[in-house]
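Of the protein chains in this complex, all but one are displayed in their positions.
Let's look at subunit A:
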Amino acid sequence: MAPSSSKGYGYLYQYTNCRILRDGKIFREDLWVRDGRIMNPEVLFFVERVNADQRIDCGNLIIAPGLIDVQINGGYGYDFSTESQVEEGIKKVSQAVLSRGVTSFCPTVITSAPHAYKQILPKIKKRNGSKEGAGILGVHVEGPFIERERRGAHPSQLIRDYDKGFKDVLEVYGDLSNVAMVTLAPEKQKTPEVIQEFCKRGIVVSVGHSNANLIQGEEAVRSGARFITHLFNAMLPFHHRDPHLVGLLTSDQLPQNRKVFYGLISDGIHTHPAALRIAHRVHPEGIVLVTDAIQATFLPDGTYPFGEQTIVVKGKHSYLKDTNTLAGSLASLDDCVRLFAKETGCGPELALQAASLHPAQMLGIADKKGTLDFHSDADFIMLDDELNVKATFIAGECVYRA
């Protein structure tokens, strides 16, 4: 017997007595990991002719790809949109989400002033995950190019248009190199050219916080948009003569082979279970579960002054003080996965893929993240049959154990 490391290769782990999620199915299979990547055991056996250096008994748990949250605003009292809190916030939150099975995420910066973007964005660098915290795939800039009437908790006075096209965009954000995705309202003037320019730079465009009708939504998708930010929230509701952005899920006016993904906050509060079921029934491959978690996440009940706003936290709910406006969710992504599986009856495969494969596909990184395919990064989680996270691994290294 020749263990991998004895033949000049890296240390080879064989996770055994487990079921793995691959190609949309959960089945009994070992997972082979070396040098932070998922390995093809047939190549190891027939070509390299090596054995595992270490076999790890997983106690019959499910192994699934690590979860990816593309919309998370902060936590532990820290807000990624507040200059002074960004660095500490990223540190704390990226560490905290490991126990929730999140192996990479897009810190989300809501509508801010131009000078604030220039302070905040350079501080949120893309990085690989580790014991220190989940990986950062790039910032999700949500706003300021959104519709005032659909602003939700975004500060009204900072909302803008891009009447001069991408020039305005650059003036507001400054350097875009740390940005992975942007949410904008597609009904604005110059939207097609702005979207095309974002796409050219490899930044995913999402439509949301918007009054757009379906035609405007379709035009945005034809220009390159591929995501809908928290479907049903902060947009006009479905209407049978104009289904608005919700109609993108069943539109026949989109380019062939273009899949539209959409975020769903399945925290049981922001999206009614019946709405989750509607979305699931009509367009299951597009679902991307997001938390949209705010800075009050992981904090006890109370009233918290956050910048110019005051947020009341009560149980799983958070409101802007003295209003009925939801301030964002307090959910964790693993909670969302469990709730989505329960409410839609979609099965664990899709619920897990909606928080791993789908966000990776949406971001165009599914060759490395969001799957247990061979050669992918070994970012994975172990779960029991109720989908409780028992362990989290990044690049093959255990970063959390329950």
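FYI, a contact is a pair of C-beta atoms (placed from the backbone, for glycine too) under 8 Å apart; a residue touches a chain by one contact, two chains touch by 3 or more; residues count from 1.
We adopt the following convention: contacts and distances are computed from a predicted model.
Colleague: When you check the chain that is not on display against UniProt, which of "Ubiquitin-conjugating enzyme E2 2", "Acetyl-CoA acyltransferase 1", "Glucosamine-6-phosphate isomerase" or "Ras-related protein Rab-4" does it turn out to be?
Modeller: "Glucosamine-6-phosphate isomerase"
Colleague: Quick one: which of A:Val33, A:Val50, A:Leu289 or A:Ala341 touches the chain that's been left out?
Modeller: In the full complex, the listed residue that touches the missing chain is A:Val50.
Colleague: Considering the whole complex, which of A:Ala2, A:Leu170, A:Val282 or A:Cys398 touches the chain not shown?
Modeller: A:Ala2
Colleague: Hey, which subunit A residues sit against the chain that's not shown?
Modeller: 1-2, 30, 41-42, 44-46, 48-51
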